[in-house]
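Below, a portion of the complex is reproduced, with chain positions unchanged.
Which chain is which? They are A and B, in the order written, and residues in each are numbered from 1.
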């Protein structure tokens, strides 16, 4: 594993601001990013990443490579929550198992963005369609998890199951809708649009990301306490699952002939866990599940693990096989 | 002045729409909502996390005629049981204008 890579990644301002957020909580500073700023920062990041992805998609045209990537994305996003559910079910009630499975089957846009920043720094290219892949990977896990939950549990609420509501929670929840919409708009609005929006979507992006990660550091540190309740099993799960998912994704990417950059981004997507779209959807569709488990697992363990160690590890492995 | 019952509900923000629908269905004449409240209860501390919205509460208040109270609170009970939250009922006088 390339040590320079680790250091170079580590000294990225966004990562450092994540640590600053952690540190703020540890020294009991009263630093906080007041509501609703974290919300609007996350909308901004989704807007920018979606729009840039759309522009990239339009520039690239539709090729077989893209179709392969998108199919791979949907396959992994459906398979991961399935196997995760059956692992988790051995130790946890149905509702919690389903919600955690959904969390790990879906993706984290900020992990994706941080990975993209690393690639850019290293001068490795990846396709604009990876953003489309990311958008496609947000929802399937939600659907799978809710179905598993309905099938495995005696319904206590007596409420009729509504496919309509499920699809709405999966495909039209705010985050998914905004990234999809921005992607389409980016693809439609062409070069002129991309040029006018560049200062907003590209130039100030790193700054927005730093602030967002500062807040994520604060929130992650605050949620660390919840992990005691989660226990050793879930803590280990939150580190092992990204590793297993990466171990599945890398060979698949190799077999399917993805480029080095695409393979890395695909791996990151599989290894990352959601902490915005899925928690909101789970709270709505599986209210019995305990958010004090699935939120801190993804936010306070998996996310930092991925950006600190995971990312460099996956990239080192990919570098080894692809070169 | 007209005697009314004040019903106060604290509910997870994601369950807010559900509660408002139930209030409408129970025929209350109006309500007031304060979003972005935080708190602590059986389900642990909420707030300090505006990221996921999962730990944020809303506060809903409705004033209604005493005879409606039972209908309203009974319609809320299952939702509160499932999603957590608090419902308080107290006495008040409504200024007729």
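To be clear about the criterion, contacts are C-beta pairs under 8 Å (C-beta built on N, C-alpha and C of every residue); 3 or more make two chains touch, one makes a residue touch a chain.
None of the values given here were measured: they were computed from a predicted structure.
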Would you state the complete complex's composition as copy numbers of each displayed chain label? A x3, B x3
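Note that only the chains that are shown with their structure count from here on.
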Taking each chain's centre as the mean of its CA atoms, how far is chain A from chain B in angstrom? 33
Chain A partner, complex, touching residues on chain B are 12, 14-15, 36, 43-44, 48-56, 78, 82-83
With touch defined as at the start, can you tell me which chain A residues reach chain B in the complex? 32-39, 42, 156-158, 215-216, 218-219, 222-223, 226, 275-276, 279-280, 283-284, 287-288, 290-292, 295, 299
